[in-house]
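Removed from the display is one protein chain of the complex; every other protein chain stays in position.
Right, subunit A next:
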Amino acid sequence: MATHVTGILDENLRNSVKSAKILVVGAGGIGCELLKNLVLTGFEDIELIDLDTIDISNLNRQFLFQKVHVGRSKSEVARESALRFNPQANIVAYHDSITKPTYGVPFFKKFTLVMNALDNRAARNHVNRMCLAAGVPLVESGTAGYLGQVTVIKKGVTECYECQPKPAQKTFPGCTIRNTPSEPIHCIVWAKHLFNQLFGEVDPDEDVSPDAADPEQVGDAGQAALEAEANDEGNVNRVSTRGWATSHNYDAKKLFGKLFYDDIMYLLSMDKLWEKRRKPTPLQWDKLPDADGVVEGEELIQDQRPWTISQCYDVFAAAVGSLYKKLQGSGEDLVWDKDDKDSMDFVTACANIRAHIFGIPQKSRFDVKSMAGNIIPAIATTNAVIAGLIVLESIKILQGRLNDCKTVYLNRRPNFKNWLLVPCVLVKPNPKCYVCSEKPEICVRLNVEKTTVRTLEERILKASLNMVAPDVEIVNNRGTILISSEEGETEENNDKLLKDFDIIDGTQLNCDDFLQNYTLTLNIIHSEKLEEGVEFEVLGNPEELKKAQEEQAKKDAESAVANNEGASVSTVMENDDLVCLDDEEPKKRKVEEESPQPAKKMRAESPDIIMI
């Protein structure tokens, strides 16, 4: 098999390709193309892992899968399809999550090379750390629509995946979501929170009812509203949304009345909010603005056109009905899923009704799905190009030519040199990186009087810093164990506050993740002035932090002058030779200087040639 490579790869290389042990993480868009390329190039020892099953929306690009495979394990079907081409290849498929303890450092050490074909940052961070710990080179990749990127990571030689801090996901202040939405996304976030309040795991940070403690609403009027509320309910501590819905048997009409009439009336009573804003218009289910115009029983509900408000109500009622049935049937909380019809219908309808109330443009179900599900467009062509580049970089690593490896960006259109694929030199490791440096360190700003040990573990160490099972010790004379990864050892600490353990401004925590073989010193910065709705802020390395603050001060001074030239900047960015993935901030990379000579000549002779 793979006979054609004889004339292309020399004998040594053919042998190292044949004997190399490869781990491919992810059998999705890039993974399918990559597996095909690997068997075509003559790789014969491949392990493939993916926790996902095949969905119908994969079939436009994940060509190893067909409609009959929907619902089956991606890695297993990919293996079968690739073996059809080369039955001699040895492919092991795991239908599993790469973050499981089964796949520890010894597992990673088995491989010559690891290739990431992932679609999320958490898994990328984890594999990055595992490869650093195991000392195995990693080829990292990603695509989004027409854009793509491949890079090589080797401990001590190149930047690791986490050397440059990536901006956190955008969040919105609680008051905007609960009281004063002004954009469609605010209504969509509210609707997703509402879904969890009614059917999913209730998160107190995702409250959807009006927030009487809005800092904008100061003075007597707010107090009056509070008192009025106290009279109605007999208690200022209002019943939870879930409790209310349960006591009314999830009756769609009553729910509608509470969410879109009563709660809006309550918001209107907070009059300070509306001095400079358009007032919301409460809605009643039997007096919907367009109810007259719609023929009864009309089923012209479209995916790509916004629904009318009475259509929204019908969809709302139907979705509440079937979600409630599911909730009762399973006895467990439901999990919101963009590909579940009822979940998606519910969020679209609620978001649009709320948008209408606040005079915000309505969105089609198709668009709401994009925004609520954070969908990144994807096509086979981009994945094929990127998977090809992964193999080319991998071949250089197998030849021991790590110095020749590049970060390669696939652009939407040719850059100023007429290059569509732009190679850039690999960047040296960041000596202050909180993952790959000698002694990783990071600062976190939080309020020790409000932050619980649980928040530290779940939100900071796991969700934000991507640890899997941290052990945390306070750096003091006693070496107090705050969190243990052994089950049951420190559970009684979970609801206690950090200050209960004498953690103050400047306290250091020693955080260790055994699986990732990763130890991080966490510096606590106590602060009572965090922004509304923010529990903590990860600030980066202590020294860099200081530098960044100084630069920011300088910038602030400069921007005061150059403020009104802003509009033209964004148009320049488009043609620049950089690509941002995962909504990362675009970051200037050094373009490979030594461009191949022939390319320059060709360009001079014929401007029509695009280098790819």
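The rule is short, and it goes like this: a residue touches a chain if its C-beta (ideal position, glycine included) is under 8 Å from a C-beta of that chain, and two chains touch if they have at least 3 such contacts; residues count from 1.
Heads up, the rule we're going with is that contacts and distances are computed from a predicted model.
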Name under which UniProt lists the unshown chain, selected from "NADH-ubiquinone oxidoreductase chain 3", "NEDD8-activating enzyme E1 regulatory subunit", "Nucleolar complex protein 14" or "Phosphatidylinositol glycan anchor biosynthesis class H": "NEDD8-activating enzyme E1 regulatory subunit"
Omitted-chain contact residue, chosen from A:314, A:441 or A:513: A:314
Absent-chain contact - pick from A:209, A:241, A:348 or A:507: A:348
Which residue of A:239, A:379 or A:534 touches the chain not shown here: A:379
Residue ranges of subunit A at the interface with the undisplayed chain: 1-5, 7-8, 36, 40, 56-57, 59-61, 63, 66-67, 84-85, 87, 145-146, 276, 278, 297, 299, 301, 303-304, 307, 311, 314-315, 318, 341, 344-345, 348, 359, 365-366, 369-370, 375-381, 384, 564-568, 571, 574, 612
